[in-house]
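Dropping a structure here in structure tokens format, bear with me for questions.
Omission of a single protein chain aside, the complex is shown with its protein chains in their original locations.
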Amino acid sequence: MTTYLIRRILYAIPILIGVNLITFALFFFVNSPDDMARLALGGKRVTEEAVEKWKRDKGYDKPHFFNVREQGHARFTNTIFFTKSASMFVFDFGVSDDGRDIGTEIRTRMWPSLAIALPTFSIGLAFYITFALILAFFRATYVDVSGVVACVVAMSISSLFYIIGGQYLISKLWHLVPISGFDYGVDALKFLVLPVAIGIVSSIGANTRWYRTIFIEEIGKDYVRTARAKGLSEARILFRHVLHNAMIPILTGVVVIIPSLFLGSLIMESFFSIPGLGSYTIEAINNQDYAVVRAMVFLGSVLYIIGLSLTDVGYTLVDPRVRLS
Amino acid sequence: MATPLLEVRDLQTWLMGGDVPVRAVDGVGLTINHGETFALVGESGCGKSMTALSIARLLPENARVRSGTVHLAGSELLGLAEASMREVRGKRIGMIFQEPGTSLNPVLTVGTQIGEVIVRHTELRGAHVRDRCVELLDSVGIPDAERRLDEFPFQLSGGLKQRVMIAAALACGPELLIADEPTTALDVTIQAQVIALLKELQSRRNMSILLITHDLAVVAQIAHKVGIMYAGQIVEQASRRQFFEYPAHPYSRKLFQSLPRGVTGDASLAVIPGNVPSMTRVFAGCRFAERCDFGKSDCNARPAPWVELDYQHKVRCVLYAGTRQVADVHQTLRARQGDSAEPHAGQSGDGESAPVLQVEGLKVHFPIRRGLFKRTVGAVRAVDGVTLEIGAGECLALVGESGCGKTTVGKSILRLVLPTAGRVLLENVELGDLSRTQLRARRKDMQIVFQDPYASLNPRMRVAELLEEGMAALGLGDARWRAQRADELLSQVGLAAEMRSRYPHEFSGGQRQRIAIARALAVDPKLLICDEPTSALDVSVQAQILNLLKSLQRGLRLSYLFITHDFSVVEFLAQRVAVMYLGRIVESGSRDAVLNSPRHPYTRALLSAVPTTEERTQRTVIWLKGELPSPANPPQGCHFHPRCPDAGDQCRQHYPEQTTISGEHVVACHLYR
Partner (left out) sequence: MPFKPVILWTDALLFLLLAAAVGLWLHMRSRPHLLQPWRNLVQSRQAMGSMVFLAFFMAVGLLDSMHFRLRISPADATQESRYRVQTLSALDVLVGPLRTQTEKTYSAPLATHLFAKETIEAAGDGRTRAYPRLTYGGAHLSDPATEWLPDVLRLIAAGLGLGAILWNALALLVTGVLARHTGREFGQTWRAIWQHREPLPWRTILISAGFIVLLLAPMALLATRYHVLGTDKVGQDVFYLTLKSIRTGLLIATLATLVMLPLATALGIMAGYFGGWVDDAIQYIYTTLNSIPGVLLIAASVLMIQVYMATHPELFDTIEQRQDLRLLFLCLILGVTSWTGLCRLLRGEALKLREQEYVQAAHAFGVSHSRVIRRHILPNVMHIIVIAVVMDFSVLVLAEAVLSYVGVGVDPTMTSFGNMINAARLEMAREPMVWWSLASAFFFMLVMVLSANLFADALRDAFDPRISVASRGKA
């Protein structure tokens, strides 16, 4: 297990370097810092001095990879790549345009994100699997057929409409919960109910259908026939035999996103004014705050890679073939 | 007489879903008494498995029982509520299936899977269940039962998995065991073990068995009664003895005649013309009429009547109507048919000639990588020093169980897998020394025919494209010449030239294998490597392919490397035999020498385990303990010693040198030093 984890970490390094290079290229090669400065300062009639000042303030007044004016290792360290990109490996994200430390911001903002994303994820998963099991139990009856049709219709509706519709009905028409906002502690609950509920409902169609397909595929396998030949009840076959085997493909798609829950959901958080990482990202995009976007991209891939490793750990939990060999 | 244990009457099961229903089971009736084994025999697609599933009501969702009754000890099963049926399954009827690998749940332990039957049907709980499981594993001959209970199916070999299946099926002492091709997926030696186990369990528990199989040899060993099924119906029922002495139905007789065992030299095998009729059809007359050598004009018009030939021996054939003298009919049948196959003209030229293929010290090792940096920590020694030689027009059979490396030998000769060491000389040219282009030119001289005719033809290419691909790749002739050659090839393998523009899915398994052979022949090879070309086919189709291969060998002076696990095929086709065990050849020699006086204990065990259709008289089965060890970690000394009945101290320490018994008969065993 330890060797395995070490290998995972070693494997992650080239990927993170790749991610870093991609973002670096995207942010500094497609457009030169001069271009960005001009745009940020507005229009074309910007003086050279203003551009230089902007670059200096942001730390963009350096060569990309190699600084000929410096001595020793500073030739490499006093560059845009080192100060802006390589520093992210030690989770030093620098400061945003409004002068705040991005690292601190991330640490405070990830909790509201998690408060929305975690319940949405876990309650949602339970819901989808239950619905899918029900459909699989009634497979090839009208319950199943109408369920699948409902799923297809549900997944054909943009998530934006779920949010708009939910806010309109629950908050505006019925005044059950506040339309948006956030608070810490127990008070958070009344702000969380609606986004979590909408989050779950909006992806019910696609997920239920997907899990149902997995279950139906498992039900067709030989060992299910063996279980029937033993005289086991349909419910026991479904829960004891099918569910356990179906967990293997389900895990593949599910576990990998768990770490990314920290990032929150862009749309949810911005619609409901939740001060999480999702709305942070959206604000950064709208304000064209490149430092924040870069930080989030890097953080996102780190979490994804952690997710990949967790998936493998998850396999060892549900699949004895992986655990024991 | 008491009520029979199982009585099935006029069972009809249809498969829905297509435009027309498939009448998979069309009026089957059978009776099984207490303590009796009934073998339901037939080729693939005849409806035998559907019959078994209908009885246990485990049909796939698109299948329906249309009519009929199934009585188990007097009580009707088909009308039972599903909940009551569950009480029957597992408790009164146990079932085992063909593929032990997929029939066990991969994520549950052996103990759980056996235990849940016990918990479902008995009052036993907790530690008692576990005790019972241990008992059961012991009774099916699984050593170290206590430990095995906590293992998962993937940790067990195929034979052990099937034993676990049997243990689970027998957990609640069922009155009837339905075994659907229980040995088909297993190796010969393991097959013998499982059959013996079933036989022993049956006599100990006085249980009845409904055995579904395609293998007459298995029937010969275990059945009390036999039912032959053809196209959804039973066409003949008899006791084993009656059946093997006087198979009455023309179809039954053909099945026997198409078995390659005992047919050597220039004789060819009897074949059944045509194909199994489509089961979507509604039949007016006898279903076998159009393929029958004795078909009369009214066979197609009226259903064949059941004729009682003897006590418990009845046949559905009009030939026997009016007479009760089986022997009489047999006389006429034999006279009209010339019974055993006609001898072939010409003599296979076994003259001493330069070998087409020489293989020396061939090794194929697959590295095993582990650890942090995926270092190579060992190797799977799939092929570990194989030496063999094939002369022009000669057939060498390479025989061994699955996993012994015989297929890898074939592929590495063709360099589809690169050998780790050793030399392969094709007509005295070392293939390993050739450049890519030179090798490509040599590929014309050696070709391969694979096992699975469904996987070996690209479903997206027409027959003509398939045949011409090789010629085009090797730059033979122009397009017109190739098209003409494709037509020739088709007629050479017994197919019509019009079939050139069809796609593989329009052909039956046997026809596909003919196409695969034609494709290999397209470039006029000198050596054909046949990798189990008949093991996926039914007996009657196998006979057609074997006949074809034999006549090609004679007509074209082809050399074969015939890779197989089936000794009866060896007898028919090969001039020389090499027996392989765990990557090495343990015995080789002329066919008669190896088959008639086998020396290596492994060869002897293999030969004794081959089930035969003859009533067993003197031969005793030599039991092999355990199963094939992993080629990644072969045993010290002689690879075979852990399973060898005659192993001595020396065997545990050194791998034996080759010993020449006589002429080319060579064996690697300490017993003959």
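The chains carry the letters A and B, assigned in the order they are written, with residues numbered from 1 in each.
The rule is simple: contacts are C-beta pairs under 8 Å (C-beta built on N, C-alpha and C of every residue); 3 or more make two chains touch, one makes a residue touch a chain.
From a predicted model like this one, the values you see are computed outputs, not experimental measurements.
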| item | value |
| --- | --- |
| Where the missing chain makes contact, among the chains that are shown | A, B |
| Candidates A:9, A:22 or A:140 - the one touching the absent chain | A:22 |
| Full-complex contact with the absent chain, from B:439, B:483, B:556 or B:671 | B:439 |
| Given A:2, A:47, A:71 or A:286, the one touching the chain that is not displayed | A:286 |
| Among A:155, A:188 or A:318, residue touching the chain not depicted | A:155 |
| Candidates A:10, A:39 or A:140 - the one touching the absent chain | A:39 |
| Those residues of subunit B which, in the complete complex, touch the missing chain | 15, 17-18, 22, 24, 44-47, 49-50, 279, 411, 414, 416, 439-440, 443, 446-448, 450-452, 455-461, 469-470, 473-474, 503, 505, 516, 519-520, 523 |
| Where the unshown chain meets subunit A, residue by residue | 14-15, 18-19, 22-23, 26-27, 30-31, 35-36, 38-39, 152-153, 155-161, 164, 167-168, 260, 263, 266-267, 270, 281-282, 285-286, 288, 290, 293-294, 296-297, 300-301, 304-305, 308 |
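The rule is simple: only the chains that are shown with their structure count from here on.
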| item | value |
| --- | --- |
| Parts of subunit A lying in touch with subunit B, wherever the complex brings them together | 3, 6-7, 10, 139-140, 221-223, 225-233, 236, 240-241, 244-245, 248, 318-321, 324-325 |
| Subunit B - residues contacting subunit A, complex | 56, 58, 61, 86-91, 93-95, 97, 99, 102-109, 116-117, 120-121, 152, 154-155, 165, 168-169, 371-372 |
